[in-house]
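All protein chains of the complex are present and in place, except for one that has been dropped.
The block that comes next holds subunit A.
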Amino acid sequence: MDQNPAIRVRGLQKSFQQLHVLTGVDFDVARGSVFALLGSNGAGKTTVVRILSTLLRPDDGTATVNGCDVVAQPARVRESISLTGQFAAVDEILTGRENLIMVARLRRVPDPRRVADDLLAQFGLADAGARRVATYSGGMRRRLDIAMSFIGDPPVIFLDEPTTGLDPEARLEVWKMIRDLAGGGTTILLTTQHLEEAEKLADRIAILHRGTIIASGTLAELRELLPPARVEYVETQPTLEEIFLATVGGGEAQR
């Protein structure tokens, strides 16, 4: 195994009162790879991301990001991560450009204005840069959101359900951004309930179900988890959707 993974999670547990959200989560994310945490609503994906981004303390277990423990060295962790997605908002009253400048100044990047203009151009927001974010479409907002995570080149980026609520076209745009990001050597952990998304983007996939990882590996490895008997009867390769449904036990997984 990788001796120095970008993210290492061991025995992670978290409960909210009586609700055991995470019951022992283990996984590694190799440097420069895209790792998808796949699960239905309520599986605990967001809880994992919140713990890894130092927003929440685990009850038990350890998690290190870029070699730093999320509980013991949260400030060091924050220096190497960026968080984007369903619960990390952009400021709607500011313009797109002001949002980018704000983050650049908080990350103490030299020349925040130029950084902002470059990112606006890169993500097709140059014309919208001077408009308030409240006027943006869902896709534009998400692109701005992801552009904000680029600032300061953090080695690890968390994308929590980056395409939830987007129309198909906007989803494809976001996928392209994620691929570009991954091509640049950034480690990406993304959570998703869209099986296709994990299949298209991720180097490795872990299926989180009822607070624990019930299967993980590359897409090819996950395919082998299906019982051989089934493979004999099915001529086409099983899709990840079938794998997912088979491993979590059919009825509970809803798309």
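Just so we're on the same page, a residue touches a chain if its C-beta (ideal position, glycine included) is under 8 Å from a C-beta of that chain, and two chains touch if they have at least 3 such contacts; residues count from 1.
Everything that follows uses one rule, which is that contacts and distances are computed from a predicted model.
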| said: Looking at what's absent rather than what's present, what does UniProt name the missing chain, "Transport permease protein", "Methylmalonyl-CoA epimerase", "Transposase" or "Dehydrogenase E1 component"? | reply: "Transport permease protein"
| Contact partner of the left-out chain, one of A:V48, A:V90, A:L181 or A:L245 | A:V90
| task | Taking the full complex into account, find the residue in A:D69, A:E98 or A:D203 that is in contact with the omitted chain. | result | A:E98
| message | So one chain is hidden, and I want to know which residue out of A:L22, A:A63, A:I81 or A:I243 touches that hidden chain in the complete assembly. | response | A:I81
| said: Contact with the hidden chain only, please: which subunit A residues? | reply: 50, 53-57, 75, 78-79, 81-83, 86-94, 98, 102-103, 105-108, 132, 148
